[in-house]
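There's a structure below that I have some questions on.
Removed: one protein chain of the complex. Kept in place: all other protein chains.
Up next, subunit A:
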Amino acid sequence: MTVQELPGSAAAAYRPTPPPAWQPRTDPAPLLPDPEPYRVLGTEAAASADPELLLRLYAELVRGRRYNAQATALTKQGRLAVYPSSTGQEACEVGAALALEERDWLFPSYRDTLAAVARGLDPVQALTLLRGDWHTGYDPHEHRVAPLCTPLATQLPHAVGLAHAARLKGDDVVALAMVGDGGTSEGDFHEALNFAAVWNAPVVFLVQNNGFAISVPLAKQTAAPSLAHKAVGYGMPGRLVDGNDAVAVHEVLGQAVARARRGGGPTLIEAVTYRMDAHTNADDATRYRADSEVETWRAHDPIQLLERELTERGLLDDGTRQAAAEAAETMAADLRERMNADPVLNPMDLFEHVYARQTTQLREQAALLRAELDAEEEAR
């Protein structure tokens, strides 16, 4: 029974009116993501993609995959404590990083070494966190790459703050913040998106939905129609993109970066992809996923997708293919060689960077360690 049908009610039916001050802030329709992830490769749009960009992406993907393989091998030799491989996700890593200008900033998670390296970071320096010689082995300001972040989603508000500060200073700098599907459940994800939207900060949030947070599938992480849908609630556009299509990732990221740069505010992008390796070398992926699922994704491999397009357009001859493979091999050999050398460590560094000026307490402790080291030296 509706209100209007109440027995005995007069002809003037009760009509609920909105509360006095209420009006919708934004029309949500333009913010909603298209339900289909955006693709370029394999569609007609691919024909107009810039050949130079395609070849650059190709070389970076090949190098990235080789990097993942080499770093994984280094864990088996005990040279790295752990390595979260991004094999299968190279298109997200590379496509996103290459959408940034030099003055922009990248805020990576522990899995985003490739994006950091694509920004010019030394491949060895990018691995110190995982090797265990120092948490961040590079100067974050040099390539504008924040420290690889381990606590999930906590780097997202940093990206918002940096982008906000840059805008206050009048610099047209954009921050790209990367996070996994599991990380979107953390409170910091919410707080970062909310701050970014309220402050209209020039930030792009990229969620790599690779299907799993360690073993937990997306369905147990969220009941939202997609992770990109979450954008609407904050008042920013959400976009879905095929995360294995490097050209599509690059294009969607490029648009979001450009939009942020001209003052349009943040964007949330969900790249749908798949993690081909286990979470890390310490994880047994067969416990939570079927081989058949992995195989369907293998048929949608980011390098193969791009190769097909390049071949069709006559842009990929044996020479180009070989050049990319050789460059990747050179990088891997160099990485192997340098990682196999023991890092030179100074234990006294432990006390160097806790405060700008050492406290008396730390000076006393440094003296203790110095004495212990001297005694060790003498005993030798």
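Simple rule for what comes next: a residue touches a chain if its C-beta (ideal position, glycine included) is under 8 Å from a C-beta of that chain, and two chains touch if they have at least 3 such contacts; residues count from 1.
The rule is simple: contacts and distances are computed from a predicted model.
J.: Which of "3-methyl-2-oxobutanoate dehydrogenase (2-methylpropanoyl-transferring)", "Thioredoxin", "Ferredoxin reductase" or "Carbohydrate ABC transporter permease" is the UniProt protein name of the chain not shown?
T.: Cross-referencing UniProt, the chain left out corresponds to "3-methyl-2-oxobutanoate dehydrogenase (2-methylpropanoyl-transferring)".
J.: Among A:Leu54, A:Ala71, A:Leu162 or A:Leu218, choose the residue that contacts the chain missing from this document, as touch is defined above.
T.: A:Leu162
J.: Just one of A:Arg25, A:Arg287 or A:His353 touches the chain that is missing; which is it?
T.: A:His353
J.: Which subunit A residues touch the hidden chain?
T.: Listed in rising order, the touching residues are 134-136, 139-141, 146-147, 151, 154, 156-166, 168-169, 175, 187-188, 190-192, 194-195, 198, 349, 352-356, 359-361.
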